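With one protein chain held back, the other chains of the complex are shown just where they sit.
For chain A:
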Amino acid sequence: MVSSISPAWVLCQDNGISRRIVSVDGSVAKRLHLQGSKTSFARAFVTSIWQLKVGLHHSSGNVRLLPCIKCENSNKEGSSFEQVSVEPPPYHSYLDSTSGQLEPASGARASIPGQEFWPEGTASRVRAARAPEPMGASTTSPSYGQNPGSRRKKYKASVASSETSETSGVPDIPDDVLEEPKELLSEYVVYQSEPEEENLSHYEMDKKIGRPHPFIDPKAKKPVEEPLTSEELWWNWRKPEKEQWSRWQRRRPDVETVFLKAMAETGQIKLYGDHPTMTETSLYRARRHIYKEERLKAEQERLERIGPLAYYSEWVKAWKRDTSREAVQKHFEETGEDENTQLIEMFTHQTDREYRIMMGTDVRIRRDPLAMRMREDQIKEIWGGDPVYPTINYIQDPDAVIDFRGPDFHEPTPDMLAYLKEHGKIISREELEMKLAKEKTEELEMTDMDEAMAQAVDIGENDDEGEESDDGEEEKISRNWSILKSNPELRKSKGKPKNNNLSLEEAIDDSENLTDFLMDFEEDE
């Protein structure tokens, strides 16, 4: 079963110089070789080894024939390149599915598209690059502009034409290169030193033969490690850091979310965590819807039950008469005013406040009590601020102490006065007077300076508008913008703890809650 070994077929591996001699037939013949039985296998194997040796010899013989590119310094320094063994590819050429042609395995390039797909200008560039270089050497030399026409052939002297043969500048390609292999094969006889099979491991043998083998050499295989924890896994979700460099990164407020949070703060509901989850939010939403519907139904049912006069008399406090159905009926029989007329008469007793309340909603609960209990900032989160005065700063109190404390307010407030005194930016009045006395300037000027200094130094010194002294109301009056707008008199009595005679730090110490400076709450009505 051993196929005859054609001398023309040489199997070469690992030799870059003679790689071109490898042909497709090599692989085919190899397969033929190895289809045989075990007994012939060994022989085939041996012969294939023989081919290997021959090939190597042949390649070494070829070194002399073919041009060998050597490094310049190879002989001087000894080649300092490390010998890296590259495993040859299992095939040297394959049938390319794209082009249908036989392609070399080493190209590693996608097939180049045809000329129709080239960008414009490429065709002319390619054509220019492919144009053959002119050959031939000239006998004349250039005159560099001195003798125009010097390199032309002067024909005037010769009358008869000379039939010159065309100079062919194309050199003959040496065809004698490929004739050597046959002779070499017959000349050399190779004695192999030792069979190579001893060196092959089980796995390599399997691989060589083509028997089923695992992908990885079991000797070279590394054990599978423990999988990483979720913290280590890089694609796992991690909580973002606490630091947020912009307020835009905070949680976006939603009506339900803010409501739930406020409710949780006041203790109405219990949240599992500090922020309501989607489940809780949706639960809340559903509940709210159902409760609303229930209330609406209840109200309607009540209206039907007790009649309109009795129903609407809730919002007419001044109507003290009996509003039951029987009374209405009786009244109708007495006076002939039907229900509607009686209703109208009842409504004439209604105040406008009551009217507004009545028209606000037609359910019993006029407003959501929770919304009233929400803090200002919570309200602002959902419904936004005043469109006219969108920030608190618009409502300006000239005596207001503006709080510039930031979100991470944990730094100790520096004692500004002491700091300024320390750095000499502020001096006390006594020192100032002493200095001035030393300088002995005019009395008039000193007074002026004194006035200015007095105004500048003492923060708390108040020359302008009067102070109210009622501290009781100061926390009470709400900072709700609408109320302030509608009730301008409230602005004045804002009730800041404006103890102008206190210094800053005393003022801070005085307030129980730092936010008192900003926001005051007021119960509705």
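Just so it is clear, contacts are C-beta pairs under 8 Å (C-beta built on N, C-alpha and C of every residue); 3 or more make two chains touch, one makes a residue touch a chain; residues count from 1.
By definition in this document, contacts and distances are computed from a predicted model.
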Field: Undepicted complex member, UniProt protein name, chosen from "AP-1 adaptor complex sigma subunit Aps1", "Protein PLASTID TRANSCRIPTIONALLY ACTIVE 14-like isoform X2", "Sorting nexin-2" or "pyruvate dehydrogenase (acetyl-transferring)"
entry: "Protein PLASTID TRANSCRIPTIONALLY ACTIVE 14-like isoform X2"
Field: Sole contact to the chain not displayed, among A:Tyr155, A:Phe215 or A:Phe404
entry: A:Tyr155
Residue of A:Glu116, A:Glu133 or A:Glu334 touching the missing chain in the full complex: A:Glu133
Field: Residue among A:Ser97, A:Ser124, A:Asn199 or A:Thr279 touching the omitted chain
entry: A:Ser124
Residues from chain A at the interface with the omitted partner, ascending: 120-121, 124, 127-128, 131, 133-140, 142-153, 155-164, 166-167, 169
